[in-house]
Structure formats: structure tokens, C-alpha cells
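All protein chains but one are shown at their positions in the complex.
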Amino acid sequence: MTSEREQEAQSTAAAAGVSTTERAARRFGSGVRGGSRRALGLVLFLVLFALAWESAKWLGGDPWRLDNIGYYHEPPFHLLQLTDRQLPHLWDIFSAFGEPFQRNAEYSLANYLIDQALYTWSEALIGFALGAVIGIVLASIFVHSGLLERAFVPYVVASQTVPIVALAPLIVTGFGRGLSSVVIIATYLTFFPVTIAVLRGLRSPDPRAVELMRSYAASRWDVYRKVRLPASVPYLFTALKIAAAASLVGTIIGEGPGGVPQGLGRAILTFNQQYITGPEKLWATIIVAAIVGIVFFLLVRLAEVLILRQRGPQPSAG
Amino acid sequence: MTLRRARTWAVRYLPAVFVFAAVIVLWEIVTGGGGRRVIPPPSAILNAGLDNFEILRRSAQATAFEALGGLAIGSVGGILVAFATARWVTARDVLLPVAIATSAVPIIAVAPILNNWFGVLNPLSKMMMAALLVFFPVMINVTRGLVEVQPAALELMRSYAAGETAVLRKVRIPNTLPFLFTALKVGATLSFIGALVGEYFGGTSEVIGRIVIQSMSSGRYSLAWAGILVGALAAIAAYIAITLVERLAIPWHAALRTE
Partner (left out) sequence: MKTADRPAVHLVGVEMVFGRGTETTRAVADINLSIAPGEFVSLIGPSGCGKSTLLRIVGDLIAPTSGLVEVNGKPAHQARVGREYGMVFQAPVLFDWRTVDANVRLPLELMGMERRRRERRVKEMLDLVELGGFSRHYPYQLSGGMQQRVAIARALALEPTLLLMDEPFGALDEMTRERLNAEVLRIWEQTGTTVIFVTHSIPEAVFLSTRVVVMSPRPGSITNIVEIDLAQPRNDQTRETERYFELVTEVRESLRGRHGGGASSEDRLRAEGSVG
């Protein structure tokens, strides 16, 4: 009962995460009202999550000693995962943002993490942009050359089943631990979904629309510019939302296990090593990484809304 | 095989085969000359793989165990929550935005935390990472399968005065199967990513992730690449296995797909 096209779209690794959820969200309530309902749902979830977090610690964590308000509590149970070291109190995590990120350091954790976040994000962004361009170019070539498509697209599709992200550290050590290697990873992770999605988008116009153009003696370039390219834009954005997350993940994995001296990946490794003394910092880093991901996603979404706004309500693409 | 059929086959598959061969050959040539250890030549990778066959095989098994265990946990969790989401709209309103948010977030960043929680040497920590990645695609897809039923089918069931349980059993659940398999195929890849990256942040020595990291840090790049190759093959094998099960379980759908 789903179209073949939708099924194929979902077979892209992260596609099941983003485009499926997007489509599901659209069906379950779209537009401004749906958007604010969804935002409310998210806020509600965060509140519930925070409550669950602290409730779990209240029931099975370490003893609570809040000297500043004179509250003491001995939880009835004790679970290893809920100790203050494994699951710090939320307020400890948030207060850690204000403290120096290292002993005797000048910068606060917040400053440090923002720097690392921007560094990581810039790498991801460059790779993302490059990958998008390459993907569009390749898809445009493939749509016009059956031979090249048959030669290369099987590998593009097959690569979706391979855990490419796992290659990240190898690429980094292979090409040097600098900006360029990590950018390579992000580019790589972006151009796969973009190529497939844009190829589908370029093919999506009604064959009769193409026939119409031909009847006006339009060249293939005209057909490409006026019919195919505009049709591919919604598909492009679907892939870009996936690619945003993928390039970010690839960058972080490349940095961390790959040994890059800067960035969120590095921060995760460092604070993981310091877990015994300061678990809050690792959690803080994860929160920052999550925020970067969400902001990145929202920016792509914003671009999508602005560019596609003039078209009016669209059926979901890919 | 007739000449014509051979020609059609060649036209379809040869270009890809040619590309594969060309890449291997070029790769070998570019990296073969000594000195550059940037990326080892295919021959070196193959050798490293064969020399360390036993340990790679054991490690692949261990990693696959973590990945597939995580796939199972994540899928079961996703399915259970999906039933709740399909049933109660408020649950949907809360969990759907969460699912969208998590798809944008690098969840993989919690791998070190999971290692700490469940023990870095315990395969469970890698399983939980895999499960976490698999959970959301499965939940979303199963919810869609349960909820997105043709309205006409629901009307039909109403005309038979069928109760909600009957609708669930005879319409919604069968409708969900194609969605579930899609999610499982995606999940197969994600679960290996989760297991491998979890291993990158720490684990026992006989898992693919650790082999990669350790051979990297000791300069044995050929072995590292061989490890990745084996890991990739395991992921592809899992994907193919699921595709085969799909073909058996929902033959009508697969046939719909071959146009």
C-alpha cells in the first residue's frame, strides 16, 4: 500500500530516520498548527525526560545531599547506572557549563565546547556543501548517460548498506589528521544520499511534460534546466536533511577515534578519559553535539521552506 | 544462453563490473609503489586479511553478535512503542517530534556513556548503542504501517461490523510488514555502525572495531583496512539475509516492487 518509490526512498540508511519521520509528521498534522503542536510535544517530552531522569536517581541513585537547600535523601534502591558518576544530576551538568573546562583553564566549559562545536560544524559544513554539489553534478550526468549510470550507481546504492562511517578514522589517519581528511569524510557521506535522491528527482517529472518540451524542439539542456532541475529540488532537500546528520556524525567519528586534536570528537574522547573525575563534562559535550545537530537540521529545513515556499503545498518527495 | 540475452546481460552489468576492476587496478597502481602508506594497495589489504584470517573471523563474529543483538533489542523496543504510538494520539504527538529530533542528532556520541554504564568490555554496551540507533526507524515505520491503512479498507471492515481487534489483526498488522522490513534493512546497517563505533571507544580486543583502532595506532594500516572490509561484508550479509527473509515473508510485496 506504499508506492514503490517510497519504499526505495526508505531504503537509504538514514532516510528511514528523517524522511520517514518527516512524512509521518506531515500526515499527522502539518502547517503552522502542526508545527507548534510538534514543538509543544518536544518540550513536553524534554520535561518528562528530565523528570524521569531525576526520579530514577531519587529511587535508585546515590544519596542526595543538597546542602544549599538542606535537602537530604537516601534512595530505597541502588542501581549502578544511576550513581552520580554514571548519571550526574541535571543541575550538576548544567552548572558544569559555567566552570572552567580544565583545572586552571581560563575558558569555561561552555566557551570551550562552543569553540569545538564550531570547529566540528565547519568541517561538516564544508564537506556537506561539497558533497551536495558533487551529488547534484553526478546525478545530472547519470540522468543523461545510461552507461555511466549503470557503471556507477550500483555502487552508490550498495554503499548505503555499508557502515561507511566506520571508515572515518582510517581516512583521517590515512590523509593526515587535519581539516581536509575530515572534510573528505563529510563529503563522502553527503554525496551518496544526495546523488540517489537527486537522480530520482531529475527523473520524477511526468514523461509527458518532457514530451511536451520536445514537441517545442527544446534541447536536452532546456529540458534539464526548466523541467528536471526544478522537479529535483524537493528530493534534494530530503537528502540534505539526512546528509546534515550524516556529515556531522562522520566528522565527529573521524575526529575522535581518528585522533584529530580539535573538535567535538576530541572533546568526547578527552572527557571520556576524565570520566572518573568529571562525568558532567562528557554529558555536557553530548548535549552540545545534539544542539549542533538540531540547529544544522533546522537551518536546512529553513532553506527548504524558503526555497519551496512559492510552490504551494507539495506532495512529499522521495 | 542466447546471444541476445547475453548481450542484454552484458549491457546491464558489465559497466559496473568494469568500474570495479578499474578501481582496484588503479588503486593498486597508485599506492603500490613503496613509501606512501596513505592507503594501502588492495594486494596488501588482501594479504593482511589472509594472514590474520582466524582473528578476523572471530572478531567479525563478535561484532556481528553485538550488532544483531542490538538490532533485535532495538526492533522489539521500537515495535512495542509503535503499538502504543499507534493507539494513543497523545503518545504520537510527543514521540514523533522526538523521533525527528533524534534523527538529526548524532546519537552515536553517547557511545562512551554506554560503555561506562554497561562495562566497556561487555558486549551489551555495544548492543545498546546499536539498539539505540535501530529503535527510531523501527518505531516510526511500524507506527506508519499500523496507522496508514487505506480508508476504504477500514470502511470495508466497518461494513462487516468488525471490532477494533479484528481490524488490528487482519488489516493493520499485515499492512505493517513491508514497513517493518524496510526498517530492519536500514537497521542492519545502523546496528553495525553502532557496534563498530562503540568498539572504537573501547572494547575487548577481539572485535573488529578494536582491531581497526589497534592496527591503526601500530601503523598496520593494511590490517585496519582488512578489518573494515570484513565488518562491511558482515553488514552486507546481514542486509542480504533480511532481504531474503522479506522475500519469503511478503512475496506479494516484493513482486510489486519489480517493475
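Should a chain be cited, it is by its letter among A and B, assigned in written order, with residues numbered from 1 in that chain.
One rule holds in what follows: a contact is a pair of C-beta atoms (placed from the backbone, for glycine too) under 8 Å apart; a residue touches a chain by one contact, two chains touch by 3 or more.
Please read all numbers here as calculations on a predicted model, not as lab measurements.
Participant: In the intact complex, which of the presented chains make contact with the chain not displayed?
Facilitator: B
Participant: For the full complex, which residue in B:L46, B:A91, B:L124 or B:A162 touches the chain that was left out?
Facilitator: Result: among the candidates, B:A162 touches the missing chain.
Participant: To test your reading of the contact rule: which positions on chain B touch the chain that is missing from view?
Facilitator: Counting only chain B, the missing chain is touched by 150, 152-153, 155-162, 166, 170-171, 174-175, 177, 250-253, 255-256.
To be clear about the criterion, only the chains that are shown with their structure count from here on.
Participant: Which residues of chain A touch chain B in their complex?
Facilitator: 1-2, 4, 7, 10-18, 20-25, 27-28, 37-42, 44-45, 48, 80-81, 86, 147-148, 150-152, 154-155, 158, 160-163, 165-167, 169-170, 173-175, 241, 244-245, 248-249, 252-253, 256-257, 264, 268-269, 272, 275, 279, 282-283, 285-286, 289-290, 292-294, 296-297
Participant: Residues of chain B touching chain A in their complex?
Facilitator: 11-13, 15-16, 18-20, 38-39, 92-106, 108-110, 112-113, 116-118, 136-137, 140-141, 143-144, 148-150, 175, 178-179, 182-183, 185-190, 192-193, 196-197, 200-201, 209, 212-213, 216, 221, 224-225, 228, 231-232, 235-236, 239, 256-257, 259
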